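Shown here: the complex without one of its protein chains, the others still in place.
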Amino acid sequence: MAEEVFWGILKFVIVLTCVFLSIPFVILAERRFLGFMQDRYGPNRVGPGGLLQSFADVVKLLFKEEIIPAGADKALYLLAPALVLVPALCTFVVIPFGPNAQPVDLGIGVLYILGLASLGVYGIVLAGWSSNSKYAFLGALRSSAQMISYELAVGLAIVVVVMMTGSLRLGEIVNEQAGPLRFWWAGQLVEVPFLPNWLALKPLAWPALLIFLVGGFAETNRAPFDLPEAETELVAGYHTEYTGMKFAMFFLAEYANVLTVSAMTVTLFFGGWHGPLLPPLVWFLLKMSLVVFLFMWARATLPRIRYDRLMQLGWTALLPVGLANVVALAFYHILKVGYGTI
Amino acid sequence: MLAHYGVVAVAVAIGLLTAGAFLLISHLSSLVGEGKPKEAKLSPYECGVEPVGDARQRFPVKFYVVAMLFIIFDVEIVFFYPWALQFRELGLLGFWAMAIFVTILVVGYLYLLRTGAFEWEWWEERPVTRALEEAVPVGVAQQGTGN
Partner (left out) sequence: MSVGQVVFWLAAVGAVLGAIGMLSSPNPVHSALFLVFSLFCVAVVYLLMGAEFLAIIQVIVYAGAIMVLFLFVIMLLNLKRDEFGQDRLFRQYPVSYLATAVLGAVLTTAGLAVGLRFSEEPTLLVPADRLANLLFTKYLLPFELASLILLIAMIGVVVMVKRPRGG
């Protein structure tokens, strides 16, 4: 038992180190890609192809003067970036990167991630409130209302995944997606060779996948749902007043959250580490990078959505669609096992 | 296994230590660097104008509505998880139990939709509500809201 705990901690430390090492390059990749999409170069001067740009940025942030704005609630002002960063880092403890690369397989793994996501709201609200700045305050309000609204839809998408896999345990959710594609048709189990048994390939999970992705974008406050920091109206939203390493914490947390949402999308819908020929870890990272790329692509192409439309989308589109998905699955199950008259 | 949560506890501790390290570095850099705080520099950003009034102003009640509705639906969704885990084993009983639950939930949802609670600017253009009003004849829903 103690051995298991030891290995879990070791795995978590390794995963976290990899996350910290990869984020500078994810940021660089995004900036280069945005440059490409907007017909400009992007950062390409520091190091070969701009590889060291993010490290130069870290050095710059280190030398920035630390400013605590007048009238700020100092304790909360310092606590807020920590409250954003800590949940973002703690999510990585349950993510199954490979068959032996999951620090712990909690019995309620999916809900653990959802719980941490719901705690992330505090850091943002407090950052906005404690700064004593109007822009920060408005950004925090918008952000928190947006995050809690989309959390509901994401919750329903997870209910769909739990119904289809029968487990809250992330390791089991991945294992359920092993082997060839299987589904029930006309009272018998049909097996489709050459296609994997991923939830993303089952039509009944498509609405959930869509909701999970849209909700993931909104939960991480990323474009096209980046209203909390809409620079054209709110300067930088909830982190307007933050400088130096404290700003770096918000930045780091944002990208850590992007990685978490990508990893969760792969785990829940794209079969996790399952895949032919290549080692499991490679498969996982490959799929995960594709979802991260989707984040960048959306940022480069989609315009920011208007706030009232955003809330309406969450409450009157995603929520009922998620509920309909759950109901449809329940009926499908009843048809499958054939209860006769229901 | 409860021991699993030992790993989670250590993970939280590592997260806290990381955040603490960041704050410490930012504190150290402010000690090493020669900070030149001025009144204008310390004042919150307001496009170069002297800040007007308190930043923490009262804000629209609609944010409050969103938070209240969020709690209600969050609790509803929490009930779905145990059911989703066991709905195969629970069979018809589970199906009907959930059917009643979902029906009541949907009734509430439709009521909220009909009264326009989901519309961000429900005092202005109300596309969803207007479409519903054309579809649903004037009746009980309107009496209840004091129209």
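As written, the chains take the letters A and B, and residue 1 is the first residue of each chain.
One rule holds in what follows: a residue touches a chain if its C-beta (ideal position, glycine included) is under 8 Å from a C-beta of that chain, and two chains touch if they have at least 3 such contacts.
Because the structure is a prediction, the values reported are computed rather than measured.
A.B. asks: Considering the complete complex, which visible chains touch the unshown chain?
C.D. replies: A, B
A.B. asks: Given the full complex, what residues of chain A touch the hidden partner chain?
C.D. replies: Residue positions of chain A that touch the missing chain: 73, 75-76, 106-108, 111-112, 114-115, 118-119, 121-122, 125-126, 129, 141, 144, 148, 151, 168.
A.B. asks: Which chain B residues touch the hidden chain?
C.D. replies: Residues touching the hidden chain, for chain B, are 1-3, 5, 56-59, 61, 63-65, 67-72, 74-76, 78-79, 81-83, 85-86, 89-90, 93-94, 97, 100-101, 104-105, 107-109, 111-112, 115-117, 122-123, 144-147.
Convention: only the chains that are shown with their structure count from here on.
A.B. asks: When the centre of a chain is set as the mean of its C-alpha atoms, what distance in Å lies between chain A and chain B?
C.D. replies: Result: the chain centres lie 17 Å from each other.
A.B. asks: Help me check something: in the complex, which residues belonging to chain A touch chain B?
C.D. replies: 1-2, 4-5, 8-9, 12-13, 16, 62-72, 78, 81-82, 85-87, 89-90, 92-93, 103-107, 111-112, 129, 131-137, 141, 144-145, 148-149, 151-152, 155-156, 159-160, 162-163, 166-168, 235, 240-241, 244-246, 248-249, 307-308, 311-312, 315-316, 319-320, 323, 326-327, 330, 333-334, 339, 342
A.B. asks: Can you list the residues on chain B that touch chain A in the complex?
C.D. replies: 1, 3-8, 10-12, 14-16, 18-20, 22-23, 25-27, 29-30, 33, 35-37, 39, 41-46, 51, 54-57, 59, 63, 66-67, 69-70, 73-74, 77, 80-81, 84-85, 87-88, 91-92, 95, 98-99, 102, 105-106, 109, 113, 118-121, 128
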